[in-house]
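Every protein chain but one is kept in place in this view of the complex.
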Amino acid sequence: MFDKFALLGFGPGGWGLALLQGAGITIAIALATLPFGLALGLAVALCKRADSALLRGFATVYTTIFRGVPELLTLYIIYFGLPILVQQLFALAGSTASFAIPPFLAGMVALGMVLAAFSSEVWVGALNAIHKGQREAAAALGLSNAQAFRLVVLPQLFRVALPGLGNNWMVLLKETSLVSVITLPDIMFITTRANVVTKEPFLFFGAAMAIYLVFSLISAWGVARLETRSNRGFAAFGGTTR
Amino acid sequence: MKSFVRFIAVAAFTVAGAAGALAQAPDWKEIRIGTEGAYPPFNNLNAKKELEGFEIDYANMLCEKMKVKCTWVVQDWDGIIPALLSKKYDIIIAGMNATDERKKRVDFTAVYTKTPIWAIGPKNASTDLSPAALKGKSIGVQGSTVHSNYAEKTYKDSTIRPYPTQEEANLDLLNGRLDYIIADALSLEDFLNGKGKDCCAKVAEITRDAAIHGPGVAGAVRKEDTALRDKFSAAIAESIKDGSHKKIADKYFKIPIL
Partner (left out) sequence: MNWCEYPGYWIGAESLQNYGCRMANGLGITLQLVAYSVSVGFVLALLLAVGRLYGPKWLRVAVSGYTTFFRGTPLLCQLFLVYYGLGQFRLFWQDVGLWWFFREPFSCALLTFTVNTAAYQAEILRGAIQSVPRGQFEGSLALGLHRWATLRLVVMPQAMILALRPLGNELIVMIKSSAVASLVTLFDLMGATRFAFARSFDLSLYLYAALIYLVLVEIVRRVWERFELRLTRHMALR
């Protein structure tokens, strides 16, 4: 029994260090994707509420595509499809230069674009929740549209959107397990490799699950802390924030 | 908003930089080799995340012979040909059989391994492997391999079950969900001597069907890279002639692999 657990250790033949490094990759890709995906999601949300029908149409098509296509396929298309396409374009232009996307960037872009599609829904809800009167008041005070957005809407937006964005983050954390198909040695990648060598699937899949669970628990705690913090100005009203 | 714009600028720059850095004239002084890293004893990662196995030692030896610098890239099996075509590496050394179907997309070097194909099953399994006898039975194979193609074509009335790796197929035979497994003798031998000792045994050897299985395992290159293909083929031929192939093979296998 203890022999088995030595496989998860840090001694010779132990996969502990490799798993920890995999966990590092998982966290790194999730953290790198988050700001990119959320910012893009906010941009898409603003397009959805724009006056221009063109922008609204673009936003709708964008969310339809990236919500609808499975993440794995998005990843494949960006990592394998895009370079082939670009090379064909190069070839048309008579150049033999090759084009490649580093796997980390490909993973970040693919997951970020999906995150943007899902988080834009949350952003739209939050934007709707901020009373129109606030923006009118800002305009009356002489603030430009951009200033009103940056100084009045944005600070409040985060508080309202936080629970939804927290869910998006949890989903993202687990979706990073897909990047193992594009050569990034994340938790899942190490787990499958360790499994074929040691032939102890339950030990390693169990360990992987435990690591993801720890990340989720830490995230849940962190989101709860953030919520308390961002709601602190509202608690004074006796908790009837709605 | 400002930091977002800056972020996009940095990301765009990174893409452009990567495109420039990897533009390489094919004089083949440096070769990137793609492998799966999940197919022991041919190629697998160890706990230190280093590649090991017969194909790793063998290809490194070939590189020494050709006096080129080789680097390895680990890629999941499902994406191994797309990654070659999108130039993530230049050659695949990953236990890939040189089949006609694959030849439509890639070119193959000379063959460096040709192993027997076995069917295994529970100890009391019938040795009659005719399609009629296996009607309604479950046959486990590794997905996207010559063995799954063979099973699909031969056993039309049986349930073919494709697993992501051979390991999972073995596990399911042990669990009693499968009636037979068809695979490479070398990847089955380990299982029959280890975990599968009490439950399972070799049922029969399967005759190679050239149209499905191809002539054997070879390196795969992009169709336009004929110079690279010939370079490797020459080195493989030389290694077989001077006995260096056999030396490495004997280190890993008890049965001849060519």
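Note that the chains take the letters A and B in the order they are written out, and that residue 1 is the start of every chain.
Basically, a residue touches a chain if its C-beta (ideal position, glycine included) is under 8 Å from a C-beta of that chain, and two chains touch if they have at least 3 such contacts.
Values in this document were obtained by computation on a predicted structure and should not be read as measured data.
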Which one touches the absent chain: B:P82, B:P116 or B:G216? B:P82
Of A:G11, A:P35, A:G57 or A:P70, the residue in touch with the unshown chain: A:P70
Contact residue for the chain not shown (choose from B:K67, B:K104, B:K241 or B:K254): B:K104
Touching the absent chain when the full complex is considered, from B:T109, B:N149, B:S187 or B:S239: B:N149
Can you tell me which of B:F54, B:W72 or B:Y163 touches the chain that was removed from the display? B:Y163
Where the unshown chain meets chain A, residue by residue: 64-65, 67-74, 76-77, 80-81, 84, 121, 170-171, 174, 177, 188, 201-202, 205-206, 208-209, 212-213, 215-217, 220
Of the residues in chain B, which ones touch the absent chain? 78, 81-82, 101-102, 104-105, 140, 143-144, 148-149, 161-164, 168, 171-172, 175-177
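As a working rule, only the chains that are shown with their structure count from here on.
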Could you put a whole-Å number on the gap between the CA centroids of chain A and chain B? 33
Flag every residue of chain B that touches chain A in the complex, lowest number first. 1, 4, 7, 11, 14-15, 18-19, 22-24, 37-40, 44-49, 73-76, 78-79, 82-83, 85-88, 164-168, 171, 194-195
Parts of chain A lying in touch with chain B, wherever the complex brings them together: 7, 12-15, 17-18, 21, 35-36, 39, 43, 76, 79-81, 83-84, 86-87, 97-102, 105, 109, 150, 180-183, 185, 190, 192-197, 199, 201
